[in-house]
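The structure's right below; bear with me while I get my questions together.
Only a single protein chain was left out; the remaining protein chains are all shown in position.
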Amino acid sequence: MGMIGGGRGAFIGGVHRIAAGIDGQIELVCGALHIDPEIATLSGQDLFLKPERIYKTYQEMFEKERELPADERMDFVSIVTPNHVHFDPARLALENGFHVVCEKPIAFSLDEALQLQKLVKETGLTFALTHTYTGYPMVKQAREMCTSGTFGKIRKVVVEYPQGWLSTPIEQTGQQQASWRTDPKRSGKAGSVGDIGTHAENLAETITGLKISELSADVSTFVENRLLDDDANILLRFDGGAKGILHCSQICAGEENAIKIKVYGEKGSLEWHQHEPNTMFVKWLEKPMEVYRTGNGYMGASAAAHTRVPAGHPEGYLEAFANIYRDFTKVLQAKLDGVDVDPIFNDFPTVDDGVRGMKFIDAVIESGQNNAAWTKIV
Amino acid sequence: MGMIGGGRGAFIGGVHRIAAGIDGQIELVCGALHIDPEIATLSGQDLFLKPERIYKTYQEMFEKERELPADERMDFVSIVTPNHVHFDPARLALENGFHVVCEKPIAFSLDEALQLQKLVKETGLTFALTHTYTGYPMVKQAREMCTSGTFGKIRKVVVEYPQGWLSTPIEQTGQQQASWRTDPKRSGKAGSVGDIGTHAENLAETITGLKISELSADVSTFVENRLLDDDANILLRFDGGAKGILHCSQICAGEENAIKIKVYGEKGSLEWHQHEPNTMFVKWLEKPMEVYRTGNGYMGASAAAHTRVPAGHPEGYLEAFANIYRDFTKVLQAKLDGVDVDPIFNDFPTVDDGVRGMKFIDAVIESGQNNAAWTKIV
Amino acid sequence: MGMIGGGRGAFIGGVHRIAAGIDGQIELVCGALHIDPEIATLSGQDLFLKPERIYKTYQEMFEKERELPADERMDFVSIVTPNHVHFDPARLALENGFHVVCEKPIAFSLDEALQLQKLVKETGLTFALTHTYTGYPMVKQAREMCTSGTFGKIRKVVVEYPQGWLSTPIEQTGQQQASWRTDPKRSGKAGSVGDIGTHAENLAETITGLKISELSADVSTFVENRLLDDDANILLRFDGGAKGILHCSQICAGEENAIKIKVYGEKGSLEWHQHEPNTMFVKWLEKPMEVYRTGNGYMGASAAAHTRVPAGHPEGYLEAFANIYRDFTKVLQAKLDGVDVDPIFNDFPTVDDGVRGMKFIDAVIESGQNNAAWTKIV
Partner (left out) sequence: MGMIGGGRGAFIGGVHRIAAGIDGQIELVCGALHIDPEIATLSGQDLFLKPERIYKTYQEMFEKERELPADERMDFVSIVTPNHVHFDPARLALENGFHVVCEKPIAFSLDEALQLQKLVKETGLTFALTHTYTGYPMVKQAREMCTSGTFGKIRKVVVEYPQGWLSTPIEQTGQQQASWRTDPKRSGKAGSVGDIGTHAENLAETITGLKISELSADVSTFVENRLLDDDANILLRFDGGAKGILHCSQICAGEENAIKIKVYGEKGSLEWHQHEPNTMFVKWLEKPMEVYRTGNGYMGASAAAHTRVPAGHPEGYLEAFANIYRDFTKVLQAKLDGVDVDPIFNDFPTVDDGVRGMKFIDAVIESGQNNAAWTKIV
């Protein structure tokens, strides 16, 4: 694998490298790790890359790598840059024949996302989007139970992603993560909505198998002089009649990364929190709540296939992330071997989720600008 | 105390009697306990009322009781009937010089509520509305911390009251509690919104000290042939700029009476669930979350004054309810004694909360009928 | 009911009065409320007792009350004094024909307890011991499930009652509750073991239906100059081969009244905490843990009969306490009516539990004095 972004000072790049490394199937062989060539070089040395494969730009990386023999060049590229540098390297990767793992949101605009979707379709290459939370085994269990009708028809979804780390204007202190995330030039038209709201949207649609048809969003910026939203309260309507609420916030003082979801059906419901991701509460109309725990024999096939340790030994965020990489490489390997991949492993967010996320962002921001008018996601 | 409603087959009447009895200061002396005179009589006998004070109608009760000598007649009346029979007995009570404890919602319409408000003002009588949840000591602690600025300016409020007991059309089976609550003739224009949404509204406004200025409500009826709403998702805007979400539902399969609230300020936040009412989570920007527990020395004066047992011995719903009755009688006693009541005990929902609740219901239902258009609460 | 002890400055007396009052069936008619006659009088006035039934001593109370006509005199006496004043009033009550509710531990010595047991047998009077925790509906559910074989043969029991309030020598500050509880002359030979260890023992034996056959106790006094134990770690062996651990402590800094129990059988297990008494965790070998909640339709008959409010409205310590009084009066009423009481209500700790508790204390203290040698409970 090659990596774009993720050099010194970055956060998510290191997470990708751990996630890619956990199962011992992926090796980082090259990178264009920073926009500043000097930092890029130092970052490459930190990671023991061969000097000739520490690239100054991703353009150079694609050019050089595609010239290498097939068994030497990187198999795919991992794009871990701020939002405004997702599209171009992803496009170039696809055009140069490389599979892609890309951070979310997939692009800066819906138009870009649609271009990538078209390119993926045309090239037949594999594209994974790192909506980490759907990599948790318990989320897969939730999806299996919802979509197989365990709870009857879904009526209501409540999903939230509260954070508190932007409660004060820390972007004005130069904090790197805060700076680009609150900067429309690097983050896009949305702040909290793009950064974490899309995760909530993806989680809700993935678990329920339902699509949000329209939404009404009250979008706010609480911190003075902040240029993007830091909070949104959103009413949801799903295809088929379910209703819901989604809220995301970066000014919920004291909250960490508290993404959680509740799904209510006619016969029962589920509740899952990232805080304790190996647990899911399953509630019923007329019998005791059940507490599902990963690693147990009663778990479904998909959850079981994405669990690494026995019940009671907690798995976390890095393992969820690693599940995306692991499945992605299984698909690549199957392609190389000319066989069909076991469908249980063909299970990670794709370019389609990326397009969906951009549509969600567009709808939320549009609704927000229209005093929370109902806005369709088409 | 006299009681209207609460005879055989009723639920909340018995709760009121326990709540009134816990502190040993209130005695039930008379009642018009059921609309059916025969059941009224039997119910009165169940409760050891003297035969001559078991009344057939509340009209009769007021007539007869006011004729009794001051030290014999009931001091106040407790109204525990379905919603459509709140206004008239409350009005009569006030007109006949009796203080009132009334179940919520206070009346069938805002107009009725305003009439009662006027009457209370004119008569100088005391009127308590049993929004039970604000009787919990920890809710008083939450209010004290919010309104004294502990968390800085409040930015966001998330309050919810999910129930699951109306997930199926049990009103069609003759279940008494379900029948009147889903019947517009007895419940009013709102179902879940009136029954439990008003509790959530009252809790949010009480704790924060802020008023909801406008709201956007997506109101639903999920169960076929049900005549009133059984679910509502509501965006809130408060005076002063805070935003929020309120949702109430009776189709959240597997939920019991899971009212909970989170309030986020600039500097910290709180979280409280009725499920474990003696606990409150207090979160901060840069230090560990604290877990407040009733009965401890660090609790504020109001919480302490409304706690009966030492820390670690859980108190519950009946004690919260009893706090309303206890404080109400303290006010009555002070009036009798011609002294000022200790302000710490002059602390229960009043006719003003009742008016507020009716305005909330009106706004939610109007917004719901207008596709969740923003609707002001005036 | 008459009361002995529980005057000004007392804690548990007030709890008894609330518990007795909750269901509206019991009236406090007389009392010998304090050892100091002046305080006794003032305390009686606080509680609106008639002057002639405010007694100076319990001896006087029994004398005068038994002279009253049957329909006027108290039906039973509630003894809420410190431990060293349990036996004598209980004995006198029984000898004078009064039923008894008594605080635990039942007496100052096993010998006294055995005398009371004999008296109860001879007189046929009813004797209730307020081991409050077995009054919780969920504890009744636990007992029903354990003793009916739901979990197979019981193998292991872990029960604990940690408190932190005696972490410092507050008895030296004159704190009333601490003073008598750490004073061998008023408390008996045991401190924490008698005060809370007996609750743990009673809970474990009640829920499992098993008797502790022998124990090995490491008994400690951590606070300097304290005269009684403030901590004990105890190995348990039960009849039939189950093993267990019991620990009680008053120096567990930061703990409130955190009594909890886990019972492990061949096929499953349960876990219950007083902290959240309406919940019980039920674990199985090969299926998800279930969370039982009071007030739901799936609860057993005994739990249902001892629950007052619907699921989700928490009940607490006072309601558990009230269940003892409620059941006690049902037995009394049945005796008065000459009928058999419904066995579901003939369910409270009796003089036999009291004897058992004294044997437990004796065994623990003896074992502690012998370096935790195994000591039988006979």
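Per-chain residue numbering starts at 1, and chain names A, B and C are given in the order in which the chains are listed.
We adopt the following convention: a residue touches a chain if its C-beta (ideal position, glycine included) is under 8 Å from a C-beta of that chain, and two chains touch if they have at least 3 such contacts.
Every value quoted in this text rests on a predicted model; they were computed, and no experiment measured them.
Residue in contact with the omitted chain (choice from C:59, C:220 or C:346): C:220.
Only one residue from B:76, B:292, B:321 or B:374 touches the chain missing from this view: B:292. One chain of the complex is left out; on chain A, the residues touching it are 11, 14-15, 17-18, 21-24, 28, 47, 163, 255-258, 274-278, 293, 295-296, 308-319. Taking the complete complex into account, residues 281-282, 286-293, 296-298 of chain B touch the chain not shown.
Even with one chain removed from view, chain C keeps its contact list with that chain: residues 151, 155-156, 158, 160, 162, 164, 167-168, 216, 218, 220, 222, 231, 233, 235-237, 243-245, 247, 249, 251-255, 262, 264-269, 283-285, 289, 371-372, 374.
As a convention for this text, only the chains that are shown with their structure count from here on.
Taking the mean of each chain's C-alpha atoms, the chain closest to the overall C-alpha centroid is B. Mean C-alpha position of chain A lies 43 Å from that of chain B. Averaged C-alpha coordinates give centres for chain A and chain C that are 55 Å from one another. Distance from the chain B centre to the chain C centre is 34 Å, each centre being the mean of its Cα atoms. Residue numbers of chain A whose C-beta contacts span two or more other chains: 282, 289.
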